[in-house]
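The chains shown are only part of the set, and none of them has been moved.
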Amino acid sequence: MPGNTFGQYFRITTWGESHGPALGVVIDGCPPGLVLDEAVIQKTLDKRRPGKGGAAESPRKEPDQVKILSGIFEGHTTGTPILLIIRNQDAQSRAYDQLRDVFRPGHGDYTYWKKYGIRDHRGGGRASGRETAARVAAAAVAQVFLNTVGISVIAYTVALGKVKAQKRDLDAVKQNRLFCPDLKAAKKMEERITDVRSRGDSVGGIVEILATGVPPGLGEPVFDKLDAELAKGLMSIGAVKGVEIGAGFRAAELLGSENNDPLAPEGFLSNNSGGILAGISNGDYLVVRTAVKPIPSISKEQDTMTVSEKPVKLKVGGRHDASAIPRIVHVCEAMVRLVLTDHILRARALTPEIFGPKFF
Amino acid sequence: MPGNTFGQYFRITTWGESHGPALGVVIDGCPPGLVLDEAVIQKTLDKRRPGKGGAAESPRKEPDQVKILSGIFEGHTTGTPILLIIRNQDAQSRAYDQLRDVFRPGHGDYTYWKKYGIRDHRGGGRASGRETAARVAAAAVAQVFLNTVGISVIAYTVALGKVKAQKRDLDAVKQNRLFCPDLKAAKKMEERITDVRSRGDSVGGIVEILATGVPPGLGEPVFDKLDAELAKGLMSIGAVKGVEIGAGFRAAELLGSENNDPLAPEGFLSNNSGGILAGISNGDYLVVRTAVKPIPSISKEQDTMTVSEKPVKLKVGGRHDASAIPRIVHVCEAMVRLVLTDHILRARALTPEIFGPKFF
């Protein structure tokens, strides 16, 4: 099976290259009867959109205007496939001419070449971060469904390089361009990005995703566990190099008596599990973190080689973000929405008396 | 789709509970013509087997004798499904009577109950670590295939609690019971486990997996990326709470100029990528790490509740390991073998001229 599809029941297939005429997604398995229009999707998409001028961002200006071409009738989903399309408008492919025969370090240029024997060098082709616009659009539809069952997902920046958020003030998240839940740290992060960009470099960070209202029982043991699927979904985002749930890597240092979350009639008394036990949600908050690497396209000179394997020095031109953060925040949020939606549908199939309409 | 199947082409479905009559796996999609017998699988399985008396291990004694019931003809695989079966012999279900109506903290007891409305409380049922014996057996078959294309996979313990390996001496791995690539650290780890066990507690750790001989080009963008599938496979192991590739979470602190691996005709000059770029293997070593939580079954008293939601104190009896390490080392190794085998078959489907018999 090829790899452009995600989800078993709420099933999305993304398509399109960074410098092709358009990109988009087909959603198959969306429940019928949901109220949906382009404005709802556009609103979510606008958050991820490039060209808003933040310190971290590429100057490429894409309106990212989404159109719904199928699956809707008189303002409601019908249960048939929903096709979303976004036209590319500001692709400046000429800027990539220097890259036709050169492999950029840290990029998929070399691996696509080795895998397929052919590659679209313009803007990263299919490996471009632009592909994630389709995921965010699909997840906006997923959220319409999640709203009907009371689940919320929010992602935020908890580290940019070595600058770390010291608190989780969710109200602060929307009050700064980096979606950091700590306004003081946010300020330092902005400064850090400006500094890094001025030196022609880039910087990584850590995103945390929090989901509330998740009922116990989601996740399909033993391989399609909720944490396994979250890990897959998040790791499938280009710049992500690590995923952890709850205490995550810190759990490796703990004793069982420290790490176990005591159960009480009023709920779990701590949340080292991150809301998942044995791969199934336990009703507590879902907490996941992803490690985001620095964007590889930098204007600093780097060693690399050409397609004919000759060494060469390269300064990457084109228009690039100085950090995948904050835009990747929305993509992480999107993947969690997609996973949760899919797993509710899967749970319903087996036990509608537990996960059917009565439940929520 | 239910969740007991892993892989798209080299496809395994595990079955069986800890205290049922047997457990096992069906492998569908194994290439024909491989030389295979029970001894090969048994050898791998013996490494993971409980009851060898290491400091970390449960006293449960299971011979874990594997039988092949199909898919083999005159010592060769035939391309038809291979059924492997392991009988349970030392299940002492009585020891679990105390758990019939109580949820153990840190376990799947509560979540299975909420998901299915019914659960097999004996030894964790399907959520038991015993299920991983089937994965290890299946991966032994996968390794027979990987041998034909020159791929090796080795996993080892790089941290136990706060004790960390200071070097990667692969020769040392087989010379200590914890499979640690640093004999000095191994000694401290053994002491740590003995200490933790004596206090009725348990401890976590970190496992690193290294694969060599991996050709460039494995992994199916954009969702079934090699790192995404590794993350899913590894996170689907019961005790794993985090997965990172290459520099992993450390990459979040780096600059692009530090993190990018320069390409040269002789290969990559560093390996922060962990051997994966844009979700596709780049020909370098594959390096993955997993965070392993402390085993939740401890004999220390804990707060929890009953099925009827009454608070209760619990000391977990039964026979348990004091750490998932080192046995989980073999399970991590197994999952990487399964992922790589599956992806070679998938790559062959699309481009046999690149990944077919000429290639390797």
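Letters are used for the chains, namely A and B, taken in the order the chains are written, and counting of residues starts over at 1 for each.
Everything that follows uses one rule, which is that contacts are C-beta pairs under 8 Å (C-beta built on N, C-alpha and C of every residue); 3 or more make two chains touch, one makes a residue touch a chain.
A quick note: this is a predicted structure, and the numbers were derived from the prediction, not measured.
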With 2 chains placed, the number the full structure-file assembly comprises: 4
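Note that only the chains that are shown with their structure count from here on.
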Angle (degrees, nearest 5) of the CA superposition of subunit A onto subunit B: 180
Separation of mean Cα positions, subunit B and subunit A [Å, integer]: 26
Residues of subunit B touching subunit A in the complex: 1-6, 8-9, 14, 103, 105-108, 110-112, 114-117, 126-127, 131, 159, 161-162, 196, 201-206, 215-225, 227-236, 238, 241-265, 269, 272-274, 276-283, 291-298, 300, 302-305, 309-311, 346-347, 350-351, 354
